[in-house]
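A protein chain is absent from this complex, but the other protein chains hold their places.
Per-chain numbering from 1; labels A and B assigned in written order.
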Amino acid sequence: MSTTVTPTTAPLPEAATGAAPTRGRGVGTRLHGLLGAVPTGVLWILVLLWTLPSLGLFVSSFRSETAVKTTGWWTVVTDPQLTLESYRGVFSSSTSDAPDMWQHFMNSAAIAIPATVIPIAIAAFAAYAFAWMDFPGRHWLFVATVAMLAVPFQMSLIPLLQLYVNGAHLTVFGETFTLLPDLDLQGTITAVWLTHIGFGLPLAIFLLHNYMASLPRDVFEAARIDGADHPTIFWRLVIPLSVPALAAFAIFQFLWVWNDYLVARTFLSIGSTDAPMTVRLATLSGSRGQDWHLLTAAAFVSIAVPLAVFFALQRYFVRGLLAGSVKG
Amino acid sequence: MGELVSTLITVVLVITVMLAVFVGVNLLVDQAPKRFRVFATGAGALLGAVAGAVANSGGWFLGGPLWPLGGAVVGALLGAFVWARHPPPPDRAWRIPDRTRPVIFLAPALFFLTITLVAPTIRTIYLSFRDKRSEETAGLENYRSLFGDRTVFTVEGWRDILTSRLFVIAVGIVVVAVVLVVVRARLERRSIDFTGPAPSGSLTVAAILAVLAGVSALTGVVWNNVFWLVLVTGFATLLGLAVAVLADRSKGESVAKSLIFMPMAISFVGASVIWRFVFAFTPAGKDQIGLLNAFWVGGGGAPQDWIRQVPWNNLFLIAIMIWIQTGFAMVVLSAAIKGVPSELIEAARVDGASEVATFWRVTLPQIRTTIAVVVTTLMITVLKVFDIVQVMTGGNNDTDVIANRMFSEVFVNRDNGRGSALAVLLFVVVLPLMVINVRRLQTEERS
Partner (left out) sequence: MSAVTMDKMTKVYPNGVTAVSDLDLDIADGEFLVLVGPSGCGKSTALRMVAGLEEITDGTLKIGERVVNDLPPKERDIAMVFQNYALYPHMTVEQNIGFALKLARLPKDEITKRVHDAAKTLQLEDWLKRKPAQLSGGQRQRVAMGRAIVRDPSVFLMDEPLSNLDAKLRVQMRAEIAKLQRDLGTTTVYVTHDQVEAMTMGDRVAVLREGLLQQVSEPERLYAEPANLFVAAFIGSPSMNLLEATFERANGDARVVLSDEQSLDVPAAVVADNPELEGFVDKPVVVGIRPEHIFDASIHDDRVDASGPRLQADVELREALGSELVMHLRTTAQRAVTDDTRNAADADDAVLDELERQAESGEALLVARFDARSRARIGDRVELAVDTSQLHFFDPETGNRMSA
C-alpha cells in the first residue's frame, strides 16, 4: 500500500496563525509594549536605589571639607565645587594620627597577597589527594574539611591570640611539652595572614576538589600508562587544567581578605601602623565628625582596588561565588 | 613599602621551601621500590628529626635545636644500616609510594587546619568553662551569667508585641487571607490551597509585620541576631529573586546586575561608611547632609538620628546588609532561573498558564534547592555579622549582636570565659546550618 502526500491549501483560521485582527492592533501592541516596559522600569528604579549611596560617597570625596560638613552631596548638581583636598589629606602622613592611607594600602596588600597565594598551593595538593587518590577515611576527612567552612572566626579568636603570644604548650602530669614555639607573632601582619590561610583552606579545597573531580578519569589513566606518577600527573595535567578554578578562588580569597576587618582588628592594636585599610577606615569613622571629609576619600581609596578587581574579573568572581556558595 | 617588599619575599620563600620539601619527600618515597637503602636513609633522617624535637619538647635538656639535628643524623644512620638490611619484598615495596603519597599531599593542609581551626575550636569550648583569665574552672557559670544578663537575652516585653499596631495589622491580614482562600475554595469547589501567589504573598507580608512588631518590643543581643537573621535573609532572597526575574526580561540586564552585585565587592566597613553618610543627622535648622534625612525633611518631617533611634535603628543597620547581600542572592538565583529547561516553560505556556502562574508553579519549584542554598548561606553569613555593628554603633543603643558582644567581652572586659561562651553560642547556632550544607554536599557528591 503506498501513500502519497498531497499538499493541502486549505485556509487556516486567523486566530490559529496568531495574526491579530487589524483593527485592535495599535492599542493592543502598545499596551503590551508598555506592560513589557514595567519590569525594566522597576528594575532600573531598584538599580538607582542601589547605586545612590555609593554615588553619594564618590561625589562627596571630591568636595571640600566645609562643603561635606554643611550641605548634601546632591547640591553638586547646582553648585559644583570639586577639589582633591580630601584625597590629599587622606594620603598625608604629616602627623601621627594623619590617615596615611598609602601605608595602610601597602599593609592591605601585604596581608592579602600571602593570604591568597599560599592557600592555593596547599589546597591544590589536598584537593588533588581527595579527588584522585584512594585511601581509607577519604570521604569522612573530606566532609570534615569542608564542614569547617562554616566555623566562625570567633571560635579561634582567643586561642589564636594566646598562640601567637605564647606558643602552644601541653601540660600533662606536671610536665609541659612545647608543641609550637613562641614566635612572638602578636601584633604582626604575619599573624593575620597566617590565620587567613587557615580559614581560606576549606573553601579552597572545596572549590578545587569540585573542579578536579570533574576532570575525565581516563585522561589520568592514559597518563599513568604513559609513565606518569601522581606528582607528575599533578603538575603537568591537573594544575594546567584547573586554572579556571584556581583563578576563581584567588579572586574570591583576595577580596575576602582585603575586605576583612575582624581578623586584622584582633591581632593588630587599633592604632597600629601595620593595620590594613579596613581597620584604619573604621577608626576614622569613629571620629565625631571632625574628619568626615577625609572619611569619604579614605573610604573610596579602600574600596577602589576591590571595585577594580570586581569590574575587571567579574566573571571569575561570579564563578567562584556560584561554586562556593557554601561559604559563609 | 618596606613591609610589603619583605612580605613578598617571605611569600616567595615560603612557597619555594614548601615546594622543595614537597618535591623532595615525593622523590624520597619514589626510591622505596628500587633503591630501598636511599629511602630508608632519608626516611630515617626525617623520623629522627621529629623524634629529636619531641624528645626535647619539654625543654629538659640543653642545646635546643641540636636535638632535631642530632635526631636526624642518628635516624639516617639507623635507616641506612639497620632498616635497609630488611627491605620488604618487591610487591610490598611498590606499595610504599602509593600508601604514603596521600599523606604527603594532605599534610600541609591538615597541619594548617589543625592549628588555626580544629585545635582552637576545641580550646575555645574548653575555655568557655573556665574563668575570666582561664586559670580556674567555672563550670556553667559563664553561660548562666550570659543568659541571666538582660542585655543579652530576655523575653520581657513580649506582651508589647501583642498590643502593637503592626502585630494587629499582621493578624488582620492573616485572617482576611484565610477567609478569602476558604470562601473561594467553597465557591469554586476547589481544595483549600495556600500555596498560590496571592495567599503566599499576603502571609509573607503578615509575617514581616509580625517580625517588625517583635523588633519594636523585644530587646537584647540574642533577639537582635534573630531579627538580623530573619530580615536580611528574607529580604535579600526576595529582592534577589525579584531582580533576577526582572533582569531576565529587560534590556541592559548585565549592567543592572553588575550594579546590584557591586556592593558585594566592597568591605563591610566601606559599606558602613557609605551608609553613614546616608543616615547622617544634622539638627533641625541646618541643611541636611544625609540622603535619608533630606528626603524625610523634604517630605515634611523633622530630622532624625536614625542610627540612634531605639528600636528602629536596628532596621537601618539591617538595611545595609540587605544592600550588600541582595547581589549574592541575585547572582545565584539568576543562574538557577536561567538553568530551568526552556521546554518546561514552553509546555506551561502551551498549557495556558499565565506569566505569574508559570513562574510560581513551574520555575520556582525547579529552583527550590538553589533557594535553599542561598538561604542557608545567607543565614550563616548574617549570624556572624560584626563589622557593620562595630563601625556604625559599636553595639550601643540596643544594636548589639553576638559577634560584637563577644569582641567586647574579650577586648574590653578582658573576660575570656564569657567571650568563649559567646563564641560557642554562635557556633552552636551556626552548626545546624553547617550540617545542612554538608548533607547537601554529600548528596551532590553521590549524584
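Heads up, the rule we're going with is that a contact is a pair of C-beta atoms (placed from the backbone, for glycine too) under 8 Å apart; a residue touches a chain by one contact, two chains touch by 3 or more.
In this text, all values refer to a predicted model and were calculated from it rather than measured experimentally.
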item: Residue of A:Arg88, A:Arg224 or A:Arg315 touching the missing chain in the full complex; value: A:Arg224
item: Where the unshown chain meets chain B, residue by residue; value: 90-91, 94
item: Positions on chain A where the hidden chain makes contact; value: 216, 218-219, 221-229, 232, 237, 240-241
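The rule is simple: only the chains that are shown with their structure count from here on.
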item: Separation of chain A from chain B, taking each centre as the mean of its C-alpha atoms, in whole Å; value: 13
item: Partner chain B, residues of chain A touching it in the complex; value: 36, 39-40, 42-44, 46-47, 50-54, 56-57, 60, 68-74, 106-107, 109-111, 113-114, 117-118, 121-123, 125-126, 128-130, 133, 135, 138, 141, 143, 145-161, 163, 168, 175-180, 189-190, 193-195, 197-199, 201-202, 205, 229-231, 255, 258-262, 274, 278, 281-282, 285-286, 295-296, 298-299, 302-303, 306-307, 309-311, 314, 317-318, 321-322, 325-328
item: Residues on chain B engaged by chain A in the complex (per definition of touch); value: 1, 3-4, 7-8, 10-11, 14-15, 18-19, 22-23, 26, 30, 57-59, 97, 99, 101-102, 104-106, 108-110, 112-113, 115-121, 123-124, 127, 239, 242-243, 245-247, 249-252, 256, 258-263, 265-270, 272-278, 286-291, 294, 323, 326, 328, 331-332, 335, 373-374, 377, 380-381, 383-384, 386-387, 390-391, 394, 403, 406-407, 410, 416, 419-420, 422-424, 426-427, 430-431, 433-435, 437-438, 441-442
